[in-house]
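Structure incoming, see below.
Here the complex is missing one protein chain, while the rest keep their positions.
Chains: A, B and C, in written order; residue numbering restarts at 1 for each.
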Amino acid sequence: MIRHCSIIDRYAFDKVYMCEVPNLNEAFPPCNMRNDCMTQQSTGEPSLWNRLLGPRDCILLEHVCGPGKARKLKALLRAGPRPLLHFPPKETVAAIVTCGGLCPGLNSVIHYVTETLLQNYGARRVIGIKGGFGGFYDADLEPLELTMDAVNGLQNQGGTLLGSSRGGFDLDKILLFLQKHEVTHLYVIGGDGTHRGADKIAHACLERKLNIAVAGIPKTIDNDVDLLDRSFGFTTSVEAAQNAIKVAVTEATCNLPNGIGIVKLMGRSSGFIAAYATMASGEVDLCLVPEAPIVLEGDKGCLPHLERVVADKGYAVVVVAEGAGEELLGASAETDASGNKKLPKIGEFMQAKIEEYFAKQGKQCSPKYIDPSYMVRSVPANASDQILCMQLAQNAVHAAMAGYTSFTVGMVNNKVVLIPISLITATSPRKLDPYGRTWERIISITLQPNTVPFRPVKGAAPREPEH
Amino acid sequence: MIRHCSIIDRYAFDKVYMCEVPNLNEAFPPCNMRNDCMTQQSTGEPSLWNRLLGPRDCILLEHVCGPGKARKLKALLRAGPRPLLHFPPKETVAAIVTCGGLCPGLNSVIHYVTETLLQNYGARRVIGIKGGFGGFYDADLEPLELTMDAVNGLQNQGGTLLGSSRGGFDLDKILLFLQKHEVTHLYVIGGDGTHRGADKIAHACLERKLNIAVAGIPKTIDNDVDLLDRSFGFTTSVEAAQNAIKVAVTEATCNLPNGIGIVKLMGRSSGFIAAYATMASGEVDLCLVPEAPIVLEGDKGCLPHLERVVADKGYAVVVVAEGAGEELLGASAETDASGNKKLPKIGEFMQAKIEEYFAKQGKQCSPKYIDPSYMVRSVPANASDQILCMQLAQNAVHAAMAGYTSFTVGMVNNKVVLIPISLITATSPRKLDPYGRTWERIISITLQPNTVPFRPVKGAAPREPEH
Amino acid sequence: MIRHCSIIDRYAFDKVYMCEVPNLNEAFPPCNMRNDCMTQQSTGEPSLWNRLLGPRDCILLEHVCGPGKARKLKALLRAGPRPLLHFPPKETVAAIVTCGGLCPGLNSVIHYVTETLLQNYGARRVIGIKGGFGGFYDADLEPLELTMDAVNGLQNQGGTLLGSSRGGFDLDKILLFLQKHEVTHLYVIGGDGTHRGADKIAHACLERKLNIAVAGIPKTIDNDVDLLDRSFGFTTSVEAAQNAIKVAVTEATCNLPNGIGIVKLMGRSSGFIAAYATMASGEVDLCLVPEAPIVLEGDKGCLPHLERVVADKGYAVVVVAEGAGEELLGASAETDASGNKKLPKIGEFMQAKIEEYFAKQGKQCSPKYIDPSYMVRSVPANASDQILCMQLAQNAVHAAMAGYTSFTVGMVNNKVVLIPISLITATSPRKLDPYGRTWERIISITLQPNTVPFRPVKGAAPREPEH
Partner (left out) sequence: MIRHCSIIDRYAFDKVYMCEVPNLNEAFPPCNMRNDCMTQQSTGEPSLWNRLLGPRDCILLEHVCGPGKARKLKALLRAGPRPLLHFPPKETVAAIVTCGGLCPGLNSVIHYVTETLLQNYGARRVIGIKGGFGGFYDADLEPLELTMDAVNGLQNQGGTLLGSSRGGFDLDKILLFLQKHEVTHLYVIGGDGTHRGADKIAHACLERKLNIAVAGIPKTIDNDVDLLDRSFGFTTSVEAAQNAIKVAVTEATCNLPNGIGIVKLMGRSSGFIAAYATMASGEVDLCLVPEAPIVLEGDKGCLPHLERVVADKGYAVVVVAEGAGEELLGASAETDASGNKKLPKIGEFMQAKIEEYFAKQGKQCSPKYIDPSYMVRSVPANASDQILCMQLAQNAVHAAMAGYTSFTVGMVNNKVVLIPISLITATSPRKLDPYGRTWERIISITLQPNTVPFRPVKGAAPREPEH
């Protein structure tokens, strides 16, 4: 009865289409030095990297196959050290900038980009730009010299050594800085908008004949950049959210009768943190995300669901993403200083609705509301994210040294790849697939009513990051 | 200059070969009930799973492609809920057993296997076998009734509710128990040896016409089961090891002059924990694993390397896997009560050698030795492992309900798959590829001399879990 | 030059006045069994306690002396095992009740009261009353049987096994319960109001000739019960607050320019948590408490102070007690369901004022506001509090077994004492002495302007808990 393999010939593929990444070799003569410059401090002898990759090494974006799957295969360029360098290390000057909100792992990326450049490639200099793009030209924000001493141990600290600040993007002034300091590599750590800025810089460099590689490293605590298995900092934030959920469980079980704990988590447009925190905890009874409508009462209502849970267990725990419930509360027209629209106060709203609903049933209930806010994003990266940051940072440097530009690095199907920035900004922010496994798991764990409209499974569903 | 795709036609594939998983439908008539029994406590209405999988849904094992890659593709069966059940839920009785040493996440797997069976499928009963295989017949080890109440919150505790104990495997008595209690599902959580036992039970059931699905869930804190991206508990142990490394850094920096901190970590035959802990820390200067020979002195010597590091930074930190250095110290013929061979005391050995070497150079040095031992394995699973345990547990239940047997579940290329047990036991324990990216990264971070013999890159290298 | 002692004869004291604690021996005949009943499970042989205390063993409340100190000395009765028992252990039935909000250590007190009674004294039974005083008669709240198994490991969990709930106190129904279940000891864990209730029960028992000892164990996370060195749970909450302060430091340093982090901590009428958290952190630049008025602008203004700090360091961190600023915002007439008056939103107020003030100076500033709320009180007790809870619980039992009633236990000058409840409720809630060492230390660390009006040192200052 046991066979090891059966041939599934109808899944044969005709062609693989690889998303190409621009390379400066096409516009500027490369130095073509051999990539053996990993000078080992210990022995002084040069040491080759284990495996050097070519321009056609790729990984399949879609490795799931089965009846009815398309035959056309997309692939992404593998990241890793290349045999020939575009830039001579001794002339390599890098600038690093972090933009937008804090995210666990920022310092780790800064540490490893610097370490790989200085220690492994022997680059000339690494400059840390303070306070986002504005730091290129804001007189109050003096750039930092990033040396090995300056980044020693940095990876284990929360926040970012470089700070971040609101908005600002003056292309000409940025290019002026790059030219003035003879920058050859620009590493930009940030989200969607930041990547669009990085792409503009990359194109402007090409147009103005500046031999500068621009590399992106996607930073989004919400895990909402498309294609990626996970963005750095995400697992740390899910871990950090557990503290709040544990407290919610304690409060709910101890506040008699009918104790309910509510935890608000980050997630403006996608509920990944809320959903993953729910799965990681296993003690949540209701998880509200932007991707599934909130229904308060009736058959699919979350309030009767909570009432049933409380009647059964004596208490209940709710996790709500900050962006959930817009369909209920209405989107605000206001925006904050960074241009993000102000979110309705869904946490407090739910707290009031629950109290009101229980009162209507003649039952006491004083829900406890917990908003861990910055306590989820300002912690140091956990071990998994440290490793991810290291992988991304090393590979960004490998790629830039080889002349790639206008790319971002990411983990896709468990391998680090180079992705053209234009590809990744086209489809972000990614949302939780309401017909995918993750949402299904939330329902199966919480048993909450599924408010996503029934839809027969057909056609290609959105790509889920991991399942 | 920017193009999105280029056709790489020489990577076209002819055929996909899928490793088949035995199914009880071939030997016993299935009940063929529709898998819509996820009775929602809240509403009472049945709810279909989002996506039901067929017998040919698979994922490619090797999704890396490029010049010179083989055209023959191996694939693994995707895990997930199936449209038809083999077992009627009301007649489903499951037994769960955990074998071998502790590993973070054991209680989480127990929690989610039980929850999925009772809460999502409405199974009749779940029995927890205490103390490993012996618990099936040892009169002192009364089985536990696993109810929803019994497993509530269990997932957040270290250890295993079921305990584990040394050896023991009496096939006949195990089958007797299964028959006596009308068990239809057996979930076996353990390592290599345990999986071989599970496979024997599965085959014996088929031979004796017992309609029982046997599912394995691979448990190895060392991450040394082949094919898998990572085994549950591994990232938690890497995280837990950080505490010891941090302390080693503090001791090393504070014990003047020439402070050195040494941390011993788990890893009998493979150095994954040591290597990943080194990458996650970023503060380690020497990482010793079983896969790379230890050279004490000379050009490639680790002692002169430490001397250089100490001269440069003032201190150094060493991580050593318990199984490293066998080529130096010799393998012991002795074994412990579980049949594992006794390991030479590499940690104490290195401590003595370092002290001796520095003394020979006329330098003071009193290395501080830290053995966190069980503090790495007895902690609760972190958030990432919680989610992994949930994914594995749910999918083991889905597969068993559909009649699959003699399989194990694992995360491969970021998707959960079903793997025939025989396939996974054939190639384990997996070792760190000394010519792979992970080892390369250790060298690039620590700058320690690479003692792995130079080998030109050719042929297929061993599969690395993640990079 | 070195002398060891000098006689300070003018400090000689005439008399010591000890605050007496009522004892049931005066109203009911004691059993007078010898207190040797600590049956050691191991050996079966009775074992005397190390030191048995008499009715005149006391500690001085004021052990500070010097010129001008009063000669009349107050003393408190020492807690500890006594030679003779009032209650025969076999007839001892205890009830435990926890009231009011959560506080770290509640479960620890429950654990140790139960353990001391059952394991050390061999008491007949311990009953856990659920949900506060209401649990004595609320049909929905079934009492728990507290056995050794039930409390095993309980001490390491946050919250309270018994739950708590709002208000309710029906003296007659409580006495009815006590009589019906033949309760001889009542342990009441709670704050001021709860202690007043306990005192009423104690007096009613005496009046109605019920031979029942009523013991209080003061619970106040705010550390605002007078006389005590510290109340249990307080150091844990100060510790827990550090997480929020660390995050505030990270946010402040990383949000350029002029980053400011604000942390709101508990403390309705006294600022002990805020003050101690400030001292424990050493990274706070402004600490606002109810005991010192908030001045916004001008010479003593906290806003110009923050501006100076930010100009100097680049960032600032603010800690504010929830009850601070009433003089600024006005007290609300509203109360919540527990009868506590609603506090003005001082945290959000300060956030707005800071933003406004910086804007007025033409400076950017977006203060980050963190309210860890329940994350400070729902955590398990730390080691220090565990030991304190054990000391209080054991001594409450020792005293009740010896017949003392209407008392509470507390740590005073580093020794556990018995205090008549009436004495402790008379002077609570205690406030931070604005002319004491603690507030002086806040000023010396933060360098914030001292808004407390200047007052020449004279007369007896309020008693500070610790310095």
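In this text, a residue touches a chain if its C-beta (ideal position, glycine included) is under 8 Å from a C-beta of that chain, and two chains touch if they have at least 3 such contacts.
Not measured: the values here are computed from a predicted model.
Peer 1: What shown chains does the left-out chain touch?
Peer 2: Every shown chain touched by the left-out chain: B, C.
Peer 1: With respect to the chain omitted from the figure, which of B:23, B:50, B:160 or B:405 is a touching residue?
Peer 2: Reading the full complex, the residue touching the unseen chain is B:160.
Peer 1: Of the residues listed, B:200, B:268 or B:368, which one is in contact with the missing chain?
Peer 2: B:368
Peer 1: Which of these touches the unseen chain: C:36, C:170, C:355 or C:440?
Peer 2: Considering the complete complex, C:440 is the one touching the chain left out.
Peer 1: Since one chain isn't shown, list which residues of subunit B touch it in the complete complex.
Peer 2: Those residues of subunit B that touch the unshown chain are 102, 130-132, 140-141, 157-160, 163-166, 243-244, 246-248, 250-251, 253-257, 259, 261, 337, 364, 366, 368-375, 378-379.
Peer 1: Counting contacts across the full complex, list the positions on subunit C that touch the omitted chain.
Peer 2: Against the left-out chain, subunit C lists 1-9, 11-20, 22, 26-27, 38, 40-43, 47, 49-54, 56-60, 63-67, 74-75, 78, 80, 108, 111-112, 115-116, 119-120, 153, 155-156, 206, 229, 235, 238-239, 241-242, 246, 249, 276-277, 279-283, 299-300, 304-305, 308, 312-313, 382-384, 386-387, 390-391, 394, 406, 413-416, 420, 422-423, 435-437, 439-441, 443-445, 447-450, 457, 461, 466-467.
Heads up, the rule we're going with is that only the chains that are shown with their structure count from here on.
Peer 1: On C-alpha atoms alone, could you tell me the rotation angle mapping subunit A onto subunit B? Nearest 5 degrees is fine.
Peer 2: 180
Peer 1: How many Å are there between the centre of subunit A and the centre of subunit C, using C-alpha atoms for each centre?
Peer 2: The answer is 44 Å.
Peer 1: Indicate the whole-number Å distance between the mean C-alpha point of subunit B and the mean C-alpha point of subunit C.
Peer 2: The separation of the two C-alpha centroids amounts to 47 Å.
Peer 1: So which bits of subunit C are touching at least two other chains?
Peer 2: Touching at least two other chains: none.
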